[in-house]
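A single protein chain has been removed from this complex, and every other one stays in its place.
Think of it as A and B in the order they're written, each chain with its own count starting at 1.
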Amino acid sequence: MSITDIATGPSAVDRFFQQLGAAPVILAVALIIYPLIVPGFFTFQIGGQILILGMIGLSLMVLAGYGGMVSLAQLTVAGIAGYGLAIFGINSVGIMGFGWPWWIAAPMAIALAATAAALIGLISVRTSGIYTIMITLAIATAFYYFVNQNYTLFNGFSGYRGIQPPTLFGLYWRDPLPFYYLCLASAALAYGLVLYGARSSFGLALQATRDNPRRMRAIGYNVTAIKVFAYFLAGLIAGTAGVLYVWFNGRISPGTISVAESIGILVIAVIGGLRHPIGPFLGAAVYVLMKTFAIDLIGAERFNTLIGLVFLAIVFISPDGILGLWQRLKPHLAPTSLRPHHEGRD
Amino acid sequence: MKLHRRALLALTLATSLIAPSVAMADGTIKIGTLATLEGPFTVLGQDSMRGVELALKEHNMMAGGMKLEIIQGSSDASPDSAVKAARKLVEQDGVQILIGPLSGDEGLAVKDYAKTQPNVTFVNGTSAAQDTTLRDPAPNFFRFSTDGAQWMAGLGEYAFTTKGYKKAAVVAEDYSFPYTQVFGFMAGFCKAGGKVPSKSWVPIGNKDFSSVIASIPDDVDAVYVALGGADAVNFLTQYQQAGGSAPLIGGSITVDQTVLGSEGKTKDVVIGTPSAGPISDTDDSPAWKKFVADYKAAFADGFPSPSLFAHGYYVNTTAVLLALDQVKGDVSGDQAKFREALAKLSFDTPTGKVSLDKNRNAIADIYLTEVTKLDDGKLYNKVVKVVPQVNQTLGMDEAEFLKLGVVGRDNPACP
Partner (left out) sequence: MNASQAGTQQGVTARQAWALIGLLAAAALVWLFLAVWPEGLVSWMGPKKTFVNAIFNGVTVAGLYFLVASGFTLVFGLMRNVNLAHGSLYLLGAYIGYSAANWTGYWLIGIAAGMLSMAIVGVLLQYFVFRKLEGDDLRQTLVTIGISIVAADLMLAVWGGNTYQFSVPEWLDGAISTPIITAIKSNGDAVYMKYPFYRLMVFVAAVVIGIGLWLILNRTRVGMMIQAGVDDRNMLAASGVNVQLVFAVVFAIGAGLAGFAGVVGGSVLSVAPGEDVRYLLASLVVVIVGGMGSVTGAAVGALLVGLAEQIGLVYFPTYGVVLTFIIMVIVLAIRPQGLMGAAR
């Protein structure tokens, strides 16, 4: 969620300072001091969760916004990383658990997730457009039923418990403060990479492929490879978020990646807005806050009606989510150009 | 890239998050309740809340001279959501005592969470997995309800000797609570000399049991069924449709009110089914009758008779209130006094005396029942026998019991 924490070198930071003014700096500072002034619950449960779900939403936004591929399997990818971590690392249910140290288990889990994401991409780019939603939804649902029923690998309904983040530099990384900063750093890194990547030659090629695959093919691009690689990159982000999510919950089970939760990721991304990487984080903030406090406002039972109606309203009124709404309410603000260079290419 | 306004928006959002943790007022004790108020188990969760309400009403919403503030939490029966809800109740709402959760895996997850919150006392709802208290227990987790294996006490022997079933097939759902139930049933049944040639573990949510039914061996004398809710009704109907003729033996929630009260023809199949559990609808004891009468008077929209979820939450809530009375509402610091009172508590419930063992798990009476049709056409579980004061090791020596191993799909076995 931080704007200035971007790994694009000082010149890029300078450029942002010039373009953006002070607001992002304030935002970044706010995000950094945020955990110092709120109770632990808001740091860990709310803050951590927003950043993690925001990252998974971001991986969807990358595919949908830049690639035109709405994938409902991003939580599945995160879940694969989570299960990977439980299997490679240490868990307390006595099944699998190779006991690898975290610095091998976590990267392996992320790599596994990214590979799985690329495979999902390979399957779903066989068709295009609206089929992508269907195929990825089918994959997400099938994976959910699979982990629910399989015991040798996934320990079925109960899943894995007792997965701990490491203690490093004298800090236990599941304590609210360290965990929040870990999530913030990961999210900022992912956010920065996406901003940078969107302007890279690959990002431009991806956006051009979204807008006109035929022409891209004609001028010699391997359209399939571009799309699959986008899935792979998005899988890296989702996989990282998946590892954080398992550390956050301390456990993973099929309920974590159920169909409703997968659709929740889409809801997050759409509510926030699919046109800019900040969108999913906004969406995640709305989603997590509503989900946590709905029980105090309207009772827990009807949370889904509420979030569903918000979602429907956004789709009907503002297809670009809160971001789009904001821009529409403030017409004097020049709308953000989201694909600054690709018009030239197209 | 004009992030100006958006950044401000995010900032506003961020600052709005800084709500103060609600400070506790003097003379009030905050109690959180956690049950499945969303998702497919909503009905059960609602009934469990009736149990809490009933217990509170009997105490006039007071305990130990302090007012009680009740904050509800809700899960959808997944362990993740249970921990999230528990965390909100403890860390955001600041409850000092948490009552719940409802189902087995949730219980295991909340127990793990309890270890990280030493200043809060956790009292079970109805979750009945064995290892919530048996192995690696949390010192601040108390369970005044019994576990799924205890609920089966006496059923195996009864099925073998009285009913004369020598061979039984097992059909059960594939997660920790049914494992525990099957363990409890087979402990008695196999010991008595019975054989279990086939066990079918059915994935949760599977609605089509016809293939499972087809794979039940033809030569079994009975089928032990540990399924709950939708799955139990589905199985029973399909078993009947497929012309199944072997009599059934029920787990505790297979022929619970949820299932007996459901509409349709499953009713005819289950008449005569023996089962066992922590409650019995037709118990004649005055305490139980009073409990049912109170329940019916308070909740017109409730079940015809309180379910074991209402009962479990009622018993656990009552235990909390009694212990609070004893310590005059002192839950300060690490709640040592309150916990000591809880650990030593022994009180009469609608289903007999309850006390705790050293792992803070209940020792209580278990009811052996058989499904009977009453004159009004409704089905009830008729008491055949009360097994008195069943402990978690089912009367075995603890070391010997632990040697039986962790319950699971393949443990125990007696083919």
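Basically, contacts are C-beta pairs under 8 Å (C-beta built on N, C-alpha and C of every residue); 3 or more make two chains touch, one makes a residue touch a chain.
Just so you know, these numbers come straight off a predicted model, no measurement behind them.
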* Asked: Quick one: which of A:W100, A:Y151, A:F202 or A:F293 touches the chain that's been left out?
  -> A:Y151
* Structure fact -> Which of B:F41, B:Y224 or B:Y314 touches the missing chain? It is B:F41
* Would you indicate which residue among A:M96, A:A111 or A:I133 is in contact with the undisplayed chain? => A:I133
* Structure fact -> Logged for subunit A, residues touching the omitted partner chain are 70, 123, 126-127, 129-131, 133-135, 137-139, 141-142, 145-146, 149-152, 156, 259-260, 263, 266-267, 270, 301-305, 307-309, 311-312, 315-316, 319
* Structure fact -> Hidden partner sits against subunit B at residues 38-44, 201, 203, 205-208, 210-212, 214-215, 218, 229-230, 233-234, 237-238, 241-243, 258, 262-266
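Everything below uses one rule, namely that only the chains that are shown with their structure count from here on.
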* To do: Could you please state the distance in Å, as a whole number, between where the Cα atoms of subunit A are centred and where those of subunit B are centred?
  => 36
* Any idea which subunit B residues touch subunit A in the complex? -> 1-11, 13-15, 17-21, 37-38, 42, 72-74, 76-81, 83-84, 87-88, 91-92, 105, 108-109, 112, 174-176, 203-205, 406, 409
* Structure fact -> Counting only contacts in the complex, subunit A reaches subunit B at residues 1, 3, 16, 19-21, 23-24, 26-27, 30-31, 34, 37-42, 44-47, 94, 145, 148-149, 151, 156-159, 161-162, 249-251, 253, 255-256, 258, 278, 281-282, 285, 289, 292, 295, 299-301, 303-304, 322-323, 326, 330, 333-334, 336
